[in-house]
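Could you have a look at this structure, given as structure tokens, before my questions?
Apart from one protein chain that is not included, each protein chain of the complex appears where it belongs.
Coming up: chain A.
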Amino acid sequence: MHSFGYRANALLTFAITILAVMCGMASFSDNFNSPTPSAQVQVLNINWFQKQPNGNDEVSMTLNISADLQSLFTWNTKQVFVFLAAEYETPKNALNQISLWDGIIPSKEHAKFWIHTSNKYRFIDQGSNLRGKEYNLTMHWHVMPKTGKMFADKIVMPGYRLPEEYR
């Protein structure tokens, strides 16, 4: 009854149960955080804008991104993955989402930032619909926890427009 194996088993089971409950509570505590992040993006320049030989439009732009995501961080936050996507509708596609820039924020100290960058991933349409196209820039973030449930949300910034002519 009170053999070594029996006691070791009881201790292990108890330890794992406590650990699981603590992980669950840590993840649950994230629900009490109500973040108030903010973001601004300016399109400083259209570097070039052309039609590829295969018929798809491609544009290169310079962006100025500033954001304050400090309120997303809690004690259960490992990192925040943040990215800026261009979102627009075309006759062919109901939704196009193209990531232009992304970054990993490792800690709260780095969560208030601004960056001056050209688009990190290529902004290519499926087809030739980008001339004069109105699009949204959306700042998305995915909160990766130390353990438990992942959270995601976004800020939509509407009212951007691409030029009418290739350049």
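In this section, contacts are C-beta pairs under 8 Å (C-beta built on N, C-alpha and C of every residue); 3 or more make two chains touch, one makes a residue touch a chain; residues count from 1.
In the analysis below, contacts and distances are computed from a predicted model.
Visitor: Report the protein name recorded by UniProt for the chain absent from the figure; options are "DNA replication complex GINS protein PSF3", "Small ribosomal subunit protein uS9m", "Signal peptidase complex catalytic subunit SEC11" or "3-isopropylmalate dehydratase".
Guide: In UniProt, the chain that is not shown appears as "Signal peptidase complex catalytic subunit SEC11".
Visitor: Which listed residue, A:28, A:48 or A:121, touches the chain dropped from view?
Guide: Spelled out, the listed residue whose C-beta touches the missing chain is A:121.
Visitor: Would you mind spotting which of A:31, A:50, A:128 or A:147 touches the chain that isn't drawn?
Guide: Only one of A:31, A:50, A:128 or A:147 touches the chain omitted from view, namely A:147.
Visitor: Can you list, in ascending order, the chain A residues touching the missing chain?
Guide: Against the missing chain, chain A presents residues 3-5, 23, 27, 78-79, 81, 83, 85, 90-99, 102, 104, 106, 121, 126, 140, 142, 144-150, 152.
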